[in-house]
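Let me begin by presenting the structure, written as structure tokens, before commenting on it.
A single protein chain has been omitted; all remaining protein chains appear in their positions.
Chain lettering (A and B) follows the sequence in which the chains are written, and residue indices restart at 1 in each chain.
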Amino acid sequence: MRKPLSRVSLIVPLIVFIVAQGPLQSLIHSQRKVYKLLPPVDVLVLYQLMPAEAITITVIGTMLGGFRGVAAKMLWLKSDEYWHSGRWYSMLPIMRTITWLDPSFVQAWDIAGWHVAYNLRAEAKTEEEQDEYVRKGCEILEEGIRWNPRSWELLFQLGWTHYDKSGNLEEAIRWFKRALPYEDWKPGDLPRTHHMIAHAYERLPDIPLALKTWKDDFKYEHYCGANKGAVETITERYVVPWKLMEQGRFEEAIAWMDRLSEREELRHSSIVRHVLAEIYRRMGDLETAQAIMEQWSNKNKLDAGARYKAKLWKRIIERKEQMKGSLTEPQKQP
Amino acid sequence: MRVIWVIARNTFQEAIRRKFFWVVFLFALVAIASANLFSGIAPGEEKKFVFDFGLGSITLFGMLITIFLGATMIPSEVDRRTIFTILSKPVRRWQFLLGKFLGLALTTLVTVACMGILLVVIHSYVAKGLDVNVIKAVALAFFQLLIIGAIALAASTRGSLAFNIVFAVLIYFVGAQSSSLLALAEPEKHLAVERAQHEEAISWKAYVFRGVLKTVYWLVPHLDNFDVRQAIVTESVVPWQTVINSILYGLLYCSVLILVAVVLFQDQEF
Partner (left out) sequence: MGVNELSNVSSGEVVVELRNVRKEYPTGWGGTILALDDVSFEVYRGEIFGLVGPNGSGKTTTLKLILGLIFPTRGEIKVFGSSPFDISVKNRIGFLPDGPYFYDFLNADELLDFYGRLFGYSKSEREERIELLLDLVGMKRFRKMPLRNYSKGMMQRIGLAQALINDPDLLLLDEPTTGIDPIGAHDIKQLLLQLRQQGKTIFLCSHLLADVQMICDRVVILNLGRVIRKGTVKELLEPTAVTEVVARDVSEEVFERVRGLGVTTERRDGEVVFRLSDHDRVPEVIDAIRACNGHITSITRLTETLEDVFIKAVREAGAPEIT
């Protein structure tokens, strides 16, 4: 007796499905990509990084569907435990998992970036390794910012990491400035950002902009009086040599700066060295500028900007010499 | 159509007269209602937490209800032999199955709608305003559950009860990660690694592995199509076009599943 429907006929709808599914799925996928609906952290990186514990929690969290955020918070407590037991390197993958589970977890990005750029950097043996950790820390923060573009905390933290650790002051200023529009955080965050921009300009250095930033800061007078002092000292110390330098009167500017650096209260001033080096640089004496920064960074380990400049300029000098060498070398047969 | 509707109505009636249903349903409502109380573990992110936790509850409890009802529907009819009396009436097998599925969909719809309304109310209270994203997310969650229900129902025309439940849960887990499957199958497209460098490293085993992953990817439901929580995180608006496309995908997947189930059911012996 006949059997009502053959299973072979199933092939037809299945083919229709697979054919129809392809374009629809790629459409959905591309839309989700554009509107940032895809999971943030690359799963492949994650699988390589994940410790067993994190996998378990992730699996449970995902199985619970919407409880990813809750799972992230559970992992957060776990990472705190690691922190206290000194398992610093194990914290990283956990943090990574947390940010994957819940990319909106600003604190996790913040702490992860800080942990890498500060703690792990401090543990590193060689200078190259240290730089690598700082770079990684900044990357983490940048990724966090991609998912939380309006987070003052992350933007400020990235600016601060550049100012304080990588020494790339231009980057620092860029990120501090991006943090500015988001003033609806804790009181004091905005003037703090402002001050950091001014400090970064002082070391960049760009004295007129530093001065302008400090003056702009007057509207936050109610919070902090530091700006008035800063305006006074900058006007007194650096406005004149900066003008001289801009007029091309480099010797006079250098003489002014030398007098400044002999002052007792300025023996530890970074700004004096940055401005002096800048005058030499603009004069075209990059070697002296580099030497000043190198010397200063050896003396004051905390001035990341000086170290950054010393390294950068050293590379430029070396490059120049190589080019010179290659130019003076006798041409080989074609 | 009449017969399908009669069976759907009966299925819905049965579902909402079950103790199991009410226990889970009430628990879910309590969980969603108390989301705001738990939001203290995420200071400054209460809005996000309420949304995340609420949607999570809808998915989890909705899944419990849908999988359990979907997986038990046909086996319990067979075990209790109620299916004998129905199929000896002028009811075609596909009508019976479709009616069961519609009944399941109706139950899920009512459940999700109730939970969703509660979530929208609480979220609006916490966020001090209505967020359309929440409504979109709840709507998408319904279609996600519908696929899972259809899988449980389709599997239940053949497998045993325990198998069906485990199967549906596993599919849910894999499906929710389907874009990761694709990323694993095509790492060069998703990783910032030099393409050439990668191809060198690929062995035949890797090819097989990728083939299997891709096959699985094209077979499992892409449940992460229905996950729009990222938009709440990035505070962007989920476009209607994406919502509609995902729903279309859900309907397509369900239709195929039901079709497969109908064919399997057609020559089932009781």
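Please note the rule applied: contacts are C-beta pairs under 8 Å (C-beta built on N, C-alpha and C of every residue); 3 or more make two chains touch, one makes a residue touch a chain.
Just so you know, these numbers come straight off a predicted model, no measurement behind them.
Peer 1: Specify the residue from the set B:Arg92, B:Arg158 or B:Arg210 that touches the hidden chain.
Peer 2: B:Arg92
Peer 1: Residue-wise, where is subunit B in contact with the chain that is not depicted?
Peer 2: Within subunit B, the residues touching the omitted chain are 2-3, 6-7, 10, 13-14, 17-18, 80-82, 84-92, 267, 269-270.
Everything that follows uses one rule, which is that only the chains that are shown with their structure count from here on.
Peer 1: Taking the mean of the CA coordinates per chain, how far is subunit A from subunit B in Å?
Peer 2: 41
Peer 1: Please name which positions on subunit A make contact with subunit B in the complex.
Peer 2: 3-5, 7, 9-10, 13-14, 16-18, 20-21, 24-25, 27-29, 31-32, 35-40, 42-45, 47, 59, 62-70, 73, 102-106, 147-150
Peer 1: What does subunit B use to touch subunit A in their complex?
Peer 2: Within the complex, subunit B touches subunit A at residues 41-42, 45, 48-49, 52-60, 63, 93, 169, 172-173, 176-177, 179-180, 183-184, 187, 190-191, 218, 222, 224-225, 227-236, 238-239, 241-242, 245-246, 248-249, 252-253, 256, 259-260, 262-264, 266-267.
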